[in-house]
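A protein chain is absent from this complex, but the other protein chains hold their places.
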Amino acid sequence: MIPPAAFLVLAALLFILGIVAFFVKKDLLTQFMAVEVMLNAGNLAFLALAKALGKADGQMVVLFVITVAAAEAVIGLAIIVLIFRQRKSIRTDDLKDLKG
Amino acid sequence: MALVIFVILSVLCAGAVVAMIVSRNQAHSALFLVLAFSSLGGIFGLLDAPFAAAVQVLVYAGAIMVLFLFAIMMFNLRQPAPPERKRLRAVLGTGLALILFAQLLLAGRRALAGGSPPGAAASGGDIAHLGRLLFSDYLYAFEITSLLILAALVGALALAGKREGE
Partner (left out) sequence: MAGLFWLIPLVPGVSAFALLLFGRRLSRRWIAWQASGAVFLSFVLTAGAFAHLGAAGAAGLSRTLLTWIVSGMFRASISFTFDELTAVMALVVTGVGFLIHVYSTAYMAEDRSYSRYFAFLNLFMFFMLVLVMASDIVLMFVGWEGVGLCSYLLIGFWFERPAAAKAGMKAFIVNRIGDAAFIIGILFLLANVGSSSLAAINAAPASGLLGPGLVTLVAILLFVGATGKSAQVPLYVWLPDAMEGPTPVSALIHAATMVTAGVYMVCRLNGLFAASVTASTVVAWVGAITAVFAATMALVQNDIKRVLAYSTISQIGYMFIGCGVGAYAAGMFHLVTHAFFKSLLFLAAGSVIHALGGIQDMRQMGGLRKRLPVTFPVFLVGALAISGIPFLSGFFSKDAILTSAFAGGHYVLYGLGLAGAVMTAFYMFRLIYMTFYGEEKATLTPGHAVHESPRAMTVPLVILAVFSALAGLLGLPVLFGRRADVFGRFLEGVLGPAAHHLAHSTEAALILAATISALAGLGLAFLFYRRSPGIPARLAHRFPGTYRLLLGKYYVDEVYDAAVVRPLLGGAGWVYEHFDLKVIDGTLNGSAAAAGLAGKGLNILQSGLVRDYALAFLMGAILFLGFLLL
């Protein structure tokens, strides 16, 4: 029997790895990938708790999360493509038009 | 037995993510991520969620990452980004992330403190049960999500599709 806590630890670990990845990487694309990692970590947590608490709702949420993540990835990549077309660069540090 | 598989898969997953962080090549990063997601799918299976596992592999590892790879190839980026002189943000981010880690562990422990009710495994992977749930309690979310996918499709085309004569 795998203790449910183990899954949660893994989920937490994956989550912060995603955060670190976000801060370490400097281009939009890989940062976006880091976000996906964080989402998956969340999914894992949901499933772990679904099993631990005996409810199937966690699985439903995971289904929806994956769906929405897919849609989000589509749109996000479309935007990144547009930015690349405009600026010829996807380095995040170059995109600071909102500097106030 | 299951524990062993779990350990292997989790090491694989975490290791792949770390490799993704370290790697300088975006394509390599994407491929490492494919590995990570696939092993995650396996872990889902261990959690008595076959449906989720299947969807994970199909959609995440199979579709989303492929999309990423397409994008990478489209950009055709050769040189990796030069390292930043100041790594302040990364260090700060890592530090804060560790704090968050601690907090998450604490939160997780509390979540599990309620104890696991019996009959946990039973309702786990019953697809029929899931299907019933989907079309009753979660019907609204289901419909909206389908609309969302449609919107994303149209949006992506509108945003990045080829213009006339381009």
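Think of it as A and B in the order they're written, each chain with its own count starting at 1.
Here is the rule we go by: a contact is a pair of C-beta atoms (placed from the backbone, for glycine too) under 8 Å apart; a residue touches a chain by one contact, two chains touch by 3 or more.
Just so it is clear, the model here is predicted, and its values are computed rather than measured.
K.L.:
For the chain not shown, which residue from B:Leu96, B:Leu112, B:Ala141 or B:Leu159 touches it across the whole complex?
P.N.:
Only one of B:Leu96, B:Leu112, B:Ala141 or B:Leu159 touches the chain omitted from view, namely B:Leu96.
K.L.:
Could you list which residues of subunit B touch the chain missing from the display?
P.N.:
Residues 89, 92-93, 96-97, 99-100, 103-104, 106-107, 110 of subunit B touch the chain absent from view.
K.L.:
When the complex is taken as a whole, what residues of subunit A touch the one chain not shown?
P.N.:
19, 22-23, 31, 92-93, 95-100
Going forward, only the chains that are shown with their structure count from here on.
K.L.:
Write out the stretch or stretches of subunit B touching subunit A in their complex.
P.N.:
By the definition above, subunit B touches subunit A via 2-3, 6, 10, 13-14, 17-18, 20-21, 26, 29-30, 33, 36-37, 40, 43-44, 46-49, 51-52, 55-56, 59-60, 63-64, 67-68, 71-72, 74-75, 77, 81, 84, 89-90, 92-94, 96-98, 100-101, 104-105, 108-109, 111-112, 114, 116-124, 126, 129-130, 133-134, 137-138, 141, 145, 148-149, 151-153, 155-156, 159-160.
K.L.:
Touching residues of subunit A toward subunit B in the complex: what are they?
P.N.:
1-2, 4-27, 29-30, 32-33, 36-37, 40, 43-45, 47-57, 59-60, 62-64, 66-75, 77-82, 84, 90-91, 93
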